[in-house]
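Let's look at subunit A:
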Amino acid sequence: MTALPSSFDVTLALDIVLLVMLLVVAGAVARTRSLLAAIIMFSVYSLISAVWLVVMDAPDVAFTEAVVGAGVSTIILLGAILLTRGEAERPDWRRLIAPALACIAVGGLLVFAAIGLPGLGDAASPANAYVGRAYLEATPKDIGMPNVVTAVLSSYRSFDTLGETTVIFAAGVGVALMLGFGPRASLAPPSAVIGDHHVVPRVAAKLLIPLVALFAFYVQFHGDLGAGGGFQAGVIMAAAIILHALVFGLRETMAAIPPRVARSLASLGVLLYAGIGVICMMNGGGFLDYDYLFPPSVEQQIPGWLLGDSEHAHHWGQHFGIMLIELGVLLTVSATMVTIFYGFGGRTVEAARQEAKQ
Partner candidate 1 sequence: MIAFETLHAAPPALTAHAPLLMVVAPLIAACAAALAPSARVSWMISVTGSVFAAWMALAVAGEVARRGVVDYVIGGFAPPLGIALHIDGLGVMVALLVSSAGVMASLYSGHSLTTEVGAEKHTLVQSGFLLCQTGLLGLVATGDAFNAFVFLEVSSIGTYALVAIGEKRDRRALPAAFNYLIMGTIGATFYVIGIGFLYAATGTLNMADMAARLATLDDSSVVQAGFAFVVVGLGIKAAMFPLHGWLPGAYSYAPSLISIFLAATATKTSIYLMARFVFDVFPYGAAFGQAFVTWVLAPLAATGAIVCSLQAVFEKEIRRILAFSSVAQVGFILLGLSLATVGGASAGLFYLGAHALIKITLFMALGGVALSLGARRLGEFAGVAREAPWSATAFAIGAASLAGVPLTLGFLAKWRLIEAALQAGAIWVVVVLAIASLLTFLYVGRMLEAIFFRAAPAGAPRAREAPVGVLAPLWVLAGLNIWFGLDASLPEQLANSAARALLGAAP
Partner candidate 2 sequence: MNTGELLIFLALAVPLFAAAAIYAVGRMPDVRETLTIIACIALSVITISMFMRVGAGDPPTLTVARPLAGLEIAFRLEPLGALFALMASLLWGVNSLFSVGYMRGKREANQTRFYMCFALAMFAVMGIAMAANLFTLFIFYEVLTFSTYPLVTHTGDARARAAGRVYLATLVGASLVLFLPGIIGVQIVAGSTAFTQGGLLPGRVDATTGDILLLLLVFGAAKAALMPLHGWLPSAMVAPAPVSALLHAVAVVKAGVFAILKVSAYIFGPDLISTLPAATWLLWIAAGTIVIASVIAMTKDDLKSRLAWSTVGQLAYVTSAALLPAAAGLVAGGLHMLVHAFAKITLFMCAGAIYVATGASKVSEMRGLGRSMPIVFSCFLIGALCVIGLPPFAGMWSKFLLIKAAFGTREWFTAAAMVISSLLGLLYLAPVALRACWSRLAMDRHAPSSVRRRARTGCCGADDHSCSMCRAVPAGGWRRQLSCANRGEGAMSEGTQDVAPKEKPQLGEPGEHPLSVLLFSWMRGKLFFRLLMAGLSALGAVLIALEVVLSHRPVTSLVNMPGFFGIFGFLAFGIAVLSGWPFGKLMRRPEDYYDTRSGEAGRDR
């Protein structure tokens, strides 16, 4: 089966153009010595790859890459260089030989293998014809949900997602251990940083933050139907809080959501996720088998109109289960992102203080 269209194809053209742009940006990151430039380039890299992902029919991934790669990663990186320094030292060219050789060797192996891969877009390749296709066919029957990616993520491979949520939680624990403690009293008052004359951003932020939070909820609950889900929503929710911290100062935000509460929420999210699994188990199913989310006596009480579609009524367990675990993911991701920001942000102010003293 030929993989390529016979005529010129817009998708392929976009694909190639975007990849070339990615190559250029990656080269620029490698060359630049200014860390700020490298971070901005990396942000651009993420954004371009998000666009490329849309072209490649992966809107969910594109969404995540945009919020995580271009959003959160950039914030963390900027926070980090604020605390360290802005220039990288130029390495001696002789010390580039060994890395270059290693990279050429690994790259050679990759290219060697890539030549044996089926061509781009081959619908008959093992990757696309076997399990991938099976998901597309089985999802309407098993889950009854249009977004197959969400279905696979939260139901078929829900254990992966539990692990992934745990990774996020672990990152929160790690950052809190590294940066979360210390002389918190030295937090600078917001006026010293922002000043009262920054009225415009404050008013704008007051307007924006609820909207951003609302959008987060939209992304959260729309995940069944279109691109979106707990991760993206969680990051967006965190963005709202981070915006608050940026405009009103970390102390205000910490007063509203103390670091300890943020950490607790992160762990509660994972607990919620794992708890759903255990409930399914206690009702006689396997771990995370949402068909057993509620015992049969409860099942009969659920009115048919709740899901809006009688045809999908037998998927009630799946829907509720996915909703609940996505909620757990949202909690963990947003709380962890806030925790991470607190870590870096708290340090930022301290560092600024220390430098002012000297």
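These made the cut because all candidates are chains of the complex that A comes from, given by their letters.
Heads up, the rule we're going with is that a residue touches a chain if its C-beta (ideal position, glycine included) is under 8 Å from a C-beta of that chain, and two chains touch if they have at least 3 such contacts; residues count from 1.
It should be emphasised that the depicted structure is a prediction, and the values quoted were computed from it without experimental measurement.
Visitor: Which numbered candidate, 1 or 2, lies in contact with subunit A within the complex?
Guide: 1
Visitor: Can you tell me which positions in subunit A touch candidate 1 when the two form their complex?
Guide: 109-110, 112-113, 115-118, 125-132, 134-135, 138, 142, 155-160, 162-164, 166-167, 169-171, 173-178, 180-181, 263-264, 266-268, 270-271, 274-275, 277-278, 281, 285-292
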